[in-house]
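Shown here: the complex without one of its protein chains, the others still in place.
Now for subunit A:
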Amino acid sequence: MECVFGLVGNGFTIVVADTSAVHSILVHKSNEDKIMKLDSHKFIAASGEPGDRVQFTEYIQKNVALYQFRNGIPLTTAAAANFMRGELATALRKNPYSVNVLLAGYDKETGPSLYYIDYIATLHKVDKGAFGYGAYFSLSMMDRHYHSGMSVDEAIDLVDKCIVEIKSRLVVAPPNFVIKIVDKDGAREYAWRESVKDAHAPPS
């Protein structure tokens, strides 16, 4: 029931992910951050097998960092996307990663971008994308309301509409979401949308 979606706006890309870590019928935690910072201007929003998700995204993150030290300049978003796709493709016929990824990035020369990379190494550059059961709802919502060159406020408004749809229409909807944004000033957390806060231990 993981939901990850994102869209490209005017000079920025937004990615949203649910924050529940679930095992069968148990919710381990509802503040699990599934959007990893790849470097100063890139995010990977990943969904799938929890172990694979962390393993794969951390591996990509360290290799992207290594590239930057070796070459003195960071990878472009397109290069990072193709690198990720290549790793997924290589592992696919041996021991595949069950991870779907939305890569959001900002490059000085080419502006904001969003890449859809699924677990069997499909790669698409898109304006809007989504993974999981939530995709049925968020994609439809974005198809209806998205237009290119949206402002941050318009985009957040659309994101909130999508979250409302997911929460009201998905049978086991995740209660909390995190929203992150990448633009020329870098990759940073934008907001959380929480319905349920983790219960604190009772005072002894």
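Simple rule for what comes next: a contact is a pair of C-beta atoms (placed from the backbone, for glycine too) under 8 Å apart; a residue touches a chain by one contact, two chains touch by 3 or more; residues count from 1.
By definition in this document, contacts and distances are computed from a predicted model.
Among the names given as "FA complementation group B", "Proteasome subunit alpha type", "GPI-anchor transamidase" or "Electron transfer flavoprotein-ubiquinone oxidoreductase", UniProt records the absent chain under the name "Proteasome subunit alpha type". Annotation: of A:M1, A:V27 or A:A65, A:A65 touches the absent chain (contact as defined above).
Annotation for subunit A: contacts to the undisplayed chain at residues 58-59, 62-63, 65-66, 69-70.
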